[in-house]
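Complex shown without one protein chain; remaining protein chains in place.
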Amino acid sequence: MTKTTPQKRYGMVIDIDRCDGCGACMVACSLENNVSVVPPEAGIHRGLTWIRVYSVTNEKEYPHSDTAYLPVSCQHCGNETPCVGVCPQSAVDVDPKNGIVSQIPERCMGCRYCMVACPYHARYFNWWDPVWPEGTEHLLNPGVTPRMRGVVEKCNFCHGRHHAAQERAASEGRSEIEPNEYQTACAEACPNGAITFGDLADKDSEVAKLAAGPESFQLLKTLGTGPKVYYLTQRGWVRDMAAKTPLPLDGQPDD
Amino acid sequence: MGFSVKRRDFLGLVGGGAVGAALSPAPWKGLDDIAIWTQNWSWKPRLPRGPVEVAFTHCGLCHAGCGLKVRSVGGSPVGVHGVPGHPLSAGFVCALGLAGRYLSYHPSRIVEPTIVGADGQRRGIPFKAAVRQLGDWLDDTRSGGGHGSVAILDNRPGRMRSLAYRKWLGALDGAHIKGLREDTPINRLRAMLDGPAPELGLDIARARTVLSFGAPVLEGLGSGEAGSQLRGRSDSDKPYIVQIETRPSRTARGADLWLRIAPGTETVLALGLANVLVSEGLYDKEIIAQQALDLDGPGGYRELVARFSPKKVSRITGIDAATIKKVARRFASGPAVVIPGVDPGGGPLSAEAQTAAFSLSLLNGDVGRPGGVVARRASGTTQLPREGRLADTVELADVPDGSIRLLIADGVAGGFAIPTSLLERKLNPSEGRVVSLAPFERSALHGADLVIPSTTPFESIDEAGVPIDAPVDSMGLTVPSMRAPDYSVDSLRVLSMVAKSSVVPTITELLRGRSDRIHAGERGSVFDPSKGESVPLTEFKTNGDLWRALTSGGLWTDASATFSCPPFRLMGANAAIRDRLHRALEQPSTADGWAHEITLMPFGWRDASGDGPLPPVMAKLFRETRLRLDSRFATICPKTAGDLGFVEGDKASIKTSLGSITVEVVLDPAVVDGVVHVAVGPSTEAFGDASRGKGDQPLDLPSCENDACWRVIPAKMLEVVS
Amino acid sequence: MIEPLTNRAPTRVFLTWIGFWIALFAIGGYFGMLCLSQGLHHTNMNNRFGFGIWIFLDLTVIALGAGAFFSAFLLYILKKQALKDVIGSAVVLGFICYSGAVVVLAIDVGQPLRAWFTFWHPNAHSMLAEVTFCLTLYLLVLAIEYVPLILKNPSLSKNVSLLIFEGQLHKVVVVFAGVGAVLSFFHQGSLGGLYGVMNGRPFAFREHFFIWPSTFFLFILSAIAAGPSFLILINKLASKITKKQLVRKEAYDFLGRISGWLLLAYVGLKSADTIVWINHTAPASGYSVSEFFKEASFGTWILFAEIVLFGLLPALVLINSRLRKRPSLMIVAPMLVCIGIAINRYVMTLQSQSLPTLPFEEFVLYTPSLVEIGVFGGMISYGVIVFSLSYRYLPLYPGLRQKAKT
Partner (left out) sequence: MILTRRRTTILFFIIGLVVAMLAGWIAVPAALYESIEQPLGFSHVVHSSDDVGMECDDCHHLTSEGGFAGIPQIAVCVDCHEEAIGTSKDELKLVEEYIKPGREIPWLVYARQPDNAFFPHVRHTKLAKIPCKQCHGDHGQTKTLRPLKRNRFTGYSRDIWGHDFSGITTSPPWSMKMSDCVDCHRKRGVRDSCLACHK
């Protein structure tokens, strides 16, 4: 709910037409952020996937059948961020400097109100104690703390990498980081270059250009949550399916 | 009265205590500490601490051999990244490569030698005893067996290690058997060339058209570089991808043109395309005139393809004649690459299908042409430090049934799945024994009589593979980034302990030897991952310098060579194959007389290391997102489901004469009517264990007649009454 | 030492009765410990259902418990003497509902040991923080209101000084009644606010007045409408079980009338709110209300049931003095009222989560696990136990003669 305009606005553009659903982004993300391996009984609704690849088919037959894969992570809403206002003990906030929406597991008491409030189903709860296969604790990424049972977690644009970049910059006497020094694990891992991460506030950045492009759209734009994750597609049916179009309101179309 | 005094005083004491406690920090501190305790209690792992070291290596999990940057803390890898600018992988790492380090701790890793006793029970034995047992078996075999009675199944032939195997086998008159991998079919093309042919590669990146018979062109075929260049929007400079595949794979969905071919009719389509090329005179007349040995004449290629008119082909393959013509013309319009795919689960195409497919390359004059088939110069791999007879390398399909009495399976990752029945057919029925040197339980080897666990790719030094699309030869090493556990042992060491006559060199000796010969060759250049640039080999003064570069994650790549196409046979030299080509129009007979109602097509997911285990994190994610359905799911189209009376989520049993598996029905309108697709390989249940025994994998179902091809399995699909 | 009051059930009968409920409570306690010690995977909640039946039932119980503050308000502030008969039971009921709800909430959150962070690092914007504060404070108030009752136990009131203390308390009870009214007014509201403010959940989101969404006011109104009805039910039930006339008809009649008129008002406002929601609020956020009700399990029937069947209907019955004379209707109507409120809380809690907001997410249903039901059963039995004990040992009902056995 912070009113100050961030100097940076980190965001992401995901080209749906480039995504072939290989899942590398999810794997990279889970490894980068020490997302625990929950037991199999978790099923599809009790797991932990900071970025989740949805697969949607147009239900048509060959040769017209088509499938779209939509990676959905926290959208880092920039406006009336739904999860920030509801948290009773300030475990969620928006970084005034870069617009990243945080989730602090050590502050969270696990009431899950934020999950209920999130329209993107992008928040995940630790229903179990975090599990890793026997003996793999020393393979964890030292830059990100594992979450304990009973708290909510979600994508924070690989903030561990942001820390590392800041440290590197500081060791060279810079207080600000260069754009190329900070990239999310999913963007780095995507074999198709479908994910572009960067500073939306920097008009010359590739991510800003793509986000401003004609093919870009936001998920559930009509909710007015101002997500900082944009999607691209040339396929009409995908756009119609994924982008919620405003309904006519008292005759006039609403936007 | 006294009673009430006591009560009042007690109340007073308690009250005072309460007030006193409240006035001390203890309770508040307690409250705070409890909260802190919940923040770092022991049910949550501790993070590794210490400075981060960066090292470079290559991925040994499959033959693509991507370059890796490894961040370690206290000797354990805590992060794996791609290497930008890498000549082969160009910064690309697949999901498996990212998570591969977790395989070393995989629940299905074998942590001690095991043997199957007389009672059929598997139990652990000491390493020494295991080796002694292997030695005894070797002696039996040598006394009893003829040629090829001892065999090694090598999932990645062509390595220095493979040469050591062949030398070891040479002394025993044994057979060196190629495991399945995606570039196996290229040897069919080599066999079509007249006289000795060099190693061949596919120049996918520069091709104008890619004609893929079910190859995973967009799912990590070959090096990452090719993959990343082929994916995405249809850019003009990008090859036009024609995917010929029955299953709506990710590649099929993403290809420029997807030909959903009727199951098992690839041969017919290939010859149909050839028909168009020949009849419309679109082939490379010059080359054909000079080099083709079997175009004309009775039983010649021209006569063969003449019978495959687009109309007829269209009836069999289900692809309309116009499209066939269109594809043929596109194909002939420039350099093209033909890839007869090998599926990690579905296995290779039939020999005749591969031959027919490659005959298109020859027709198009693509062999030796940039953007087509390129030759790699041999570089130091041919000779061993010590001389000696080498056993020759054969395809599993060509091994005579029942000939193997002692099969040793090399443990390297990245091998594709092989049906149990096929392996069993090759074994001697009475005393055929299987010894597995794999670090994990692999479904094809679940019955291994003896298991001696070896190291995983991240723990041992070895050669990284040369991807199918690499135009030149290369040498990169998998530099160990974590300690090998004491129970694991290098396969060569096992062989050396049981070797009677020959002396088996260590893997390091072998690799160093090749490195030195490469240095002597003074060809090519070396890529330095830490700088991200290549320098000519000649700048390396001593062979030690080169070795140091390689052992710190460097990659040597050969200089490209020109290669002019030798004389060739469009139908190959093998009479049996030629014969089957001529009979290709006859309806493919079902494997046995067994009446069936549905066609089972097993397939394997890419970057899931064949039938090996899956890193827990991948298993978890695919399970939670249902992005990859494992062998517990069967995909059919709504129509088939309707005909058989299934709805989404039903439990069904898929039966063949060999057995049955139970699956959950999933509907997909893109699937062909009458076909059911079931994935082979690691379950996403538990932590992604490899299949733990017979009867739970589709590959236990095919009977593998027809030239060891198991893509198309006649089966029944029955409801499971629970 | 503490004797039961006269004309209460014989000890043996009482023990069997209470024993049964203690057993049930023990089971609930065990299940609760499972969740606390091993995590919430023992429930059937999931990432799509962050709130399960625990939240739904807590909300319902708290709404029904509103009888306590409301009757206290009417009796002590507005001096409605007719309520003298029920105020005791009202206070006990309120205490049970609120304390029970708080305990269940403590199991429901993943990290109860950190729950106090809400007081240390509160988020002023959060409705849930408001709920937590008011709930805790009001629970204190209830406890304080409860104390005089306890002290009225004859064997305790032997003690002079305690009697004096009780007398003092009684003087200030008016103050507490006022404070309690304000507090519970706010938390009932903020409980409604929980849903109304969720701008990401078009099904739950509502128009705002100042900083409060309409649900804020609707929840208050529905709570004070249902509270009295619940009082009627419980007291009638108690009379049934104890086979005694505990409360005079006038009290019931008064409660019924209050409940009826308030409910009518509520139904009116709720309908208005729904109309605005259908025609403006939901479309403005890009959703047509028809999407919300297209799944059979949450069809328009549930909207009808909530507003008409379990709202308008009982309201009309209760405002009609002739119908109120009919004993059967005085059971049925309040029952309908309570069910109606339950449906409202159910819809707001569960339907809003069943519906996906992302177009490519699926509609999900959830059924509580045995553990969840068991824990709540434990809470109910806790209520029964406390009420039985209070009834046995404390003069809940001035109507009955109270004298310690001799």
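Lettered A, B and C in written order, each chain numbered from 1.
Definition applied: contacts are C-beta pairs under 8 Å (C-beta built on N, C-alpha and C of every residue); 3 or more make two chains touch, one makes a residue touch a chain.
Everything numeric in this text was worked out from a predicted model, so none of it was measured.
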{"item": "Omitted chain's touching partners, listed by label", "value": "A, B"}
{"item": "Residue in contact with the excluded chain [from A:Gly11, A:Gly143 or A:Pro227]", "value": "A:Gly143"}
{"item": "Residue of B:Pro25, B:Gly120 or B:Gly146 in touch with the missing chain, whole complex considered", "value": "B:Pro25"}
{"item": "Residue touching the undisplayed chain, where the options are A:Lys8, A:Arg46, A:Arg123 or A:His159", "value": "A:His159"}
{"item": "Contacting the left-out chain in the complete assembly, out of B:Leu13, B:Ala520 or B:Ala576", "value": "B:Leu13"}
{"item": "Which of A:Asp93, A:Asp129 or A:Glu153 contacts the chain that the document leaves out", "value": "A:Asp93"}
{"item": "Hidden partner chain, residues of chain B it touches", "value": "5, 8-21, 23-29, 33, 36-37, 39-40, 46-47, 50-52"}
{"item": "Chain not shown, touching residues in chain A", "value": "91, 93-97, 100, 102, 104-107, 143-146, 156, 159-160, 162-164, 166-171, 173, 175"}
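To be clear about the criterion, only the chains that are shown with their structure count from here on.
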{"item": "Nearest-to-centre chain - CA centroid comparison", "value": "A"}
{"item": "Centroid distance [mean C-alpha coordinates] between chain C and chain B, Å", "value": "62"}
{"item": "Intercentroid distance (Cα basis), chain B paired with chain A, Å", "value": "32"}
{"item": "CA centroid of chain A to CA centroid of chain C, Å", "value": "39"}
{"item": "Multi-partner residues of chain B (each touching 2 or more other chains)", "value": "38"}
{"item": "Residues of chain C whose C-beta touches two or more other chains", "value": "111, 114, 117"}
{"item": "Contacting residues of chain A [partner chain B, same complex]", "value": "15, 17-18, 20-24, 26-28, 30-32, 35, 37-38, 40, 42-44, 47-49, 52-55, 57, 59-63, 65-67, 106, 129-130, 132-142, 145-149, 188-189, 191-194, 234"}
{"item": "Chain C - residues contacting chain B, complex", "value": "111, 113-114, 116-117, 159, 161"}
{"item": "Footprint of chain C on chain B - complex, ascending", "value": "4, 8, 31, 34-35, 37-38"}
